[in-house]
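Every protein chain of the complex appears in place save one, which is left out.
All chains are identified by letter, namely A and B, in their written order; residue positions are counted from 1 within each chain.
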Amino acid sequence: MSEVLFEKVEKRFGDQVAVRGIDLLVRPGEFVTLLGPSGCGKTTCLRMIAGFIAPTSGRIVMGGRDITALPPYRRNTGMVFQSYALFPHRTVADNIAFGLQVRRLPRAECEARIKDALRLVHLEPFADRYPGQLSGGQRQRVALARAVVIRPEVLLLDEPLAALDLKLREELQVEIKRIQSTLKITTLFVTHDQGEALSMSDRVAVMHDGRIAQIDSPEMLYERPNSRYVANFVGRTNLLDVVVREKRGDGMVRVETDGADKASFIAAAAHLQIDVGARCLLGVRPEHFHFGDGRANVIQAKVRGATYLGSIRYVEAEGPAGQSFVVQVRPGEPAPARGEVVLISWRPESCFLLTE
Amino acid sequence: MSTAAIDRSAAPARTRRAADVWLWIVLPTTAVFCLIFATPILDLTALSFHAMTGPAQVGDAFTLANYRAFVTDPFYLQILLRTCWLGALVTLGCLVIGYPVAYYLARTSSRWRGMALFLVISPLLVSAIVRNIGWFPLLSESGLVNWALLKLGVIGAPLPLVNNFTGVVIGLVHALLPFMILTLTTVIQRIDADLEEAAANLGAGPLEAFWRVLLPLSLPGVVSGSLLVFTMAISAYTTPAILGGNRVLVMATYIAQQFRTVLNYPAGGTAAALLLVFAALLTLLALQVRTADGESASEGRGA
Partner (left out) sequence: MIRWFALRATLFLTFAFLLAPVCVVVIASFNGGPVLSFPPRSFTTHWYALIKPEFFAALEVSLIVGAVTALLSVGLGLPAALALSRGRFPGRDGLNAILLSPLIVPALVTGVALYQFSLTFWDLTHVVLGGTLIGLIVGHLTFGIPFSVRAILAGHARFDYALEEAALNLGATPLQTFWRVTVPVLRPSIVAGGIFAFVMSLDDVPIALFIGGGDATTLPVRIFTTVEFDFGGDVMAIAALIVGGSIVLMLALDRLIGLDRLFGARA
């Protein structure tokens, strides 16, 4: 299992810059997701590792080898395409066999590996079917088997579940994760679905406009986003404009909102270089809000409406300076009525500061 | 061989190299093609600018006399006219017979549709020679048509229906009818059936609906299809030669005659060049009409 290293990799298409000077290290056996909206450069990065696109500048190193100039068929990566790209003229077994045949493996070994691969994805009875006879989920599993059977150094997945419906997607997410951890292959996964990214990955790289905005474990990404972009892209966030008033010894700072009704809060800011008097944003996730004044940070708000989503309910409220809040109401908790003035509170550890 | 997957937007040198590969790949086919097609056609055209100096002999001097003869000599003008007349009659025949069939094929949902389509194309699957031979027992003086007409007392003596212009018209209509039917079927299919229902709802009888709705809308397709059939009719050789009994002189049979028996190559070459240009122009015109029609066809649709 190899590591993958991007060193100042840049990609231009004419005047357009798709990827701007990216540095990235994926450790051996790690599952890293590139997450971002269309056009952020995530697929471009993936295809540069596969070798279908050459970087304009920079180096790509895999398992200690500089592969930047290598053609795709010499790189030993296994790619799963969004459209599956199964060879229509070959059976499932023959599709899986393709990479092995090209490597000229002896027949007996081919057959053994194909059998293992089919067992791994639970498709043994389908060996002699043609792709046209399979469902979307089955095709995806064949594509996966085909990619892993060659024992690649790196597994690349390009939005493989985008064409499937929700239930199937969730099922296959579990499958892919299971296979990946069983085989311990270094894996790069590209998606625009943050739920997918958070549930499957060891680390997630949120990409924006050709750059990595933040790369972190799912928890850190969610609880301590480093920018408004990341805070809004991953999950929902409530943002308050505040000014830093005091730095406390325990890594917390005291901030204050502007305007007539000044409200004071304590927030965690250990990792930020921030000065007293600086303006910044205070972010709180909807589920960290509680009604009532039970926690250290409190603010008053007027309820504007509510949205029911089955397992959760969101209550929209307006703060004293016109800020909008979204509060997640847990089942069993009573939701306040429209027009009611309520107190919202949260713990200092449950919020974060953003400088932009 | 590079594939489309390989990125071409890197350094310009690499782009040029990728394009070069394709040039090399297409080179053998292009070379063969120029040799076997482009060169002969050019050679033929060149021939038309020379004079005949004897049977199968060609002079060296450049001359426009051949072309001048074609536009002034009544003999040649007659051939040209006969050719156009043939084309017109055949096209008209195909239209009149083909439109109803095309309408049926376009509108029906009966399970016989596939079978009917197959029947329409089936004559094309048998060699043209065979079809032409088959007309003789039908059209000859002792053939089926004359036998039936005599039996019914419609005529007193057998009609000359083959080895003449009439036979050629019948044969060509038969040969080109499938093309007309297929073209018209596509055209009519693209016209929303709801429009005819709307016309009926507004009080138009079937003939009026045809005249006011179907015909105007299908007109571009009709024109395009007619141009193609016309072109094929004036380009045809086998059918006019056989069914005309070598007596019907249209452009195609005239050209063949020059090269086979009369041995006046320049005259044949001139006629061939003229036929080529005429046929090419008509085909391009037909394609132009078809593309224009295709562009406007989508505008009539609702959202």
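The criterion applied here is as follows: contacts are C-beta pairs under 8 Å (C-beta built on N, C-alpha and C of every residue); 3 or more make two chains touch, one makes a residue touch a chain.
Model, not experiment: these values are computed from the prediction.
S.K.: Based on the whole complex, identify which of B:Thr63, B:Gln78 or B:Ser142 touches the chain you can't see.
M.R.: If we include the chain that is not displayed, B:Ser142 is the one touching it.
S.K.: Of B:Met52, B:Leu80, B:Leu172 or B:Ala252, which one is in contact with the hidden chain?
M.R.: B:Ala252
S.K.: For subunit B, which positions touch the chain that isn't shown here?
M.R.: 1-5, 8, 19-20, 22-23, 25-26, 28-30, 32-33, 36-41, 43-44, 47, 97, 100-101, 104, 116, 119-120, 122-123, 125-138, 140, 142-144, 147, 174, 177-178, 206, 234-238, 241-242, 246, 252, 255-256, 259, 265, 268-269, 272, 275-276, 279-280, 283-284
S.K.: Which subunit A residues touch the hidden chain?
M.R.: Residues in contact with the chain left out: 50-52, 71-74, 76-79, 81, 83, 85-89, 98-99, 102-103, 130-133, 146-147, 150.
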